[in-house]
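Notes to accompany the following structure.
Note that one protein chain of the assembly has been removed; the remaining protein chains are unaltered in position.
First chain written, first letter: the chains are A and B, and each begins at residue 1.
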Amino acid sequence: MNSMYPFLFLSFFMFVIGLGVMIARKNIIAMLLGIELILNASALNFVTYTRFVNQNLDGHIMSLFIIIIAAAEAAVGLAIVIRFFQVRESIHIDDAAQLQA
Amino acid sequence: MFDSVLFLLSAILIVVGSLGVLFIKENIMHACVALLTALFGVAGAYAVLGADFLAATQLVVYVGGVVILMLFAVMLTGGGAANENKFGIEKIPAMGNVKTYIIAGVNVLVISLVVIKIMANVMQDYKAVALPAYESTVEKLGTLLVTDHVLAFEVSSILLLGALVGAAVIARPIGSTK
Partner (left out) sequence: MNEGLISFLSQFDGHKAFVKMISDFAGTDATSTISFFIYLAACLAVVGVMATIGGLGTYAERKISADLQARQGPNRVGPFGLLQMLADGVKMILKEDIIPSAADKPMFIMAPMLCIVGVFGSLAVVPFSSGFILSDLNVGVFYLLGISSLVGVGIFIGGYSSNSKWSMLGGMRGASQIISYEIPVTLSIIAIVVLSGGMSFGTLIGGQGGFPHEWYILHNPFTFIAFFVYFIGALAETNRAPFDLPEAESELVSGYHTEYTGMRFAFFALAEYIEVFVVCGVAAALFFGGWKVPFDLGTGEAFSALPPIIAKNIGQILQLGSFFTKTLLLYYVVIWIRWTLPRLRVDQLMTLCWKYLTPIALFNLIMIAVWAYAFDGKSMFELFTAMGSGSTGGH
């Protein structure tokens, strides 16, 4: 692969889909899936620029930290979802309209 | 040649998986599997880009960790299969219908064309250079992690510890608050 545009379009596609998932879906877990897609799109972008623009590996480091943050976010987010389900017996985003249980 | 084949495969995985995440509404479990497909595709794209360590990390973290966590959460919450909340009011599983999706798609197309037109000058400055051969990134990444980026590395370890403890505290059953 000698061009970086296919990768950039792929990453753009994933980002848009992730955004669409976060806008369109009302299920909290589905929205978390969208967040994962967005984070992956950004990580792919970093790696693409590392490969095609300058070959120093700072972009890889950035992607590594994005993966770390995605893992932490998934753990905490899903814990919040489970807690929310215990309180509200629902994982619909519209049920999360109150600050107090 | 093989690069192109691998890229095409991973691109297909990413496109199919992402569309699956967006459009599979009946069963969130299927959407999780679609996400797994997309993440596999991303790992393949990393491999094409010569980021071997990142590809393996992607597999370890996402396939072994995040997706299984997601599946667990779906099981523990029932996946939100019912479209009614506890007051019996029917909820919309997703906003929009075919019409709005088409309008949104056309909008995205127009906006991206405009953006590409604006960016064209910037992009023309980019000249395709001869790409270096694939080489191992493991040693360089390790060196960078403990020299230039050591602060971020340590902070991320604290972040992970905090996320672990926080998740355990938050997800504890309601009765056991001792």
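Convention: a residue touches a chain if its C-beta (ideal position, glycine included) is under 8 Å from a C-beta of that chain, and two chains touch if they have at least 3 such contacts.
A quick note: this is a predicted structure, and the numbers were derived from the prediction, not measured.
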Chains shown that the absent chain touches, full complex: B
Listed residues B:Ala11, B:Leu36, B:Leu145 or B:Ala171, member touching the removed chain: B:Leu36
Sole contact to the chain not displayed, among B:Val63, B:Val108, B:Ala152 or B:Ile170: B:Val63
Missing-chain contacts mapped onto subunit B: 1-2, 27, 29-30, 33, 36, 50, 52-53, 55-60, 63-65, 67-68, 71-72, 75, 134-136, 138
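Everything that follows uses one rule, which is that only the chains that are shown with their structure count from here on.
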Subunit A-subunit B separation of Cα centroids, rounded to whole Å: 5
Subunit B residues within the subunit A interface of the complex: 3-4, 7, 11, 14-15, 18-19, 21-22, 25, 28, 31-32, 35, 38-39, 42, 45-46, 48-51, 53-54, 57-58, 61-62, 65-66, 69-70, 72-74, 76-80, 85-86, 91-96, 104, 108, 112, 126, 128-129, 131-132, 137, 140-141, 144-145, 148-149, 152, 156, 159-160, 162-164, 166-168, 170-171, 173-174
Touch list for subunit A against partner subunit B, complex: 1-3, 6-7, 10, 12-14, 16-18, 20-21, 23-30, 32-34, 36-37, 40, 43-44, 47-48, 50-53, 55, 57-58, 60-61, 63-65, 67-76, 78-83, 85-92, 94-95
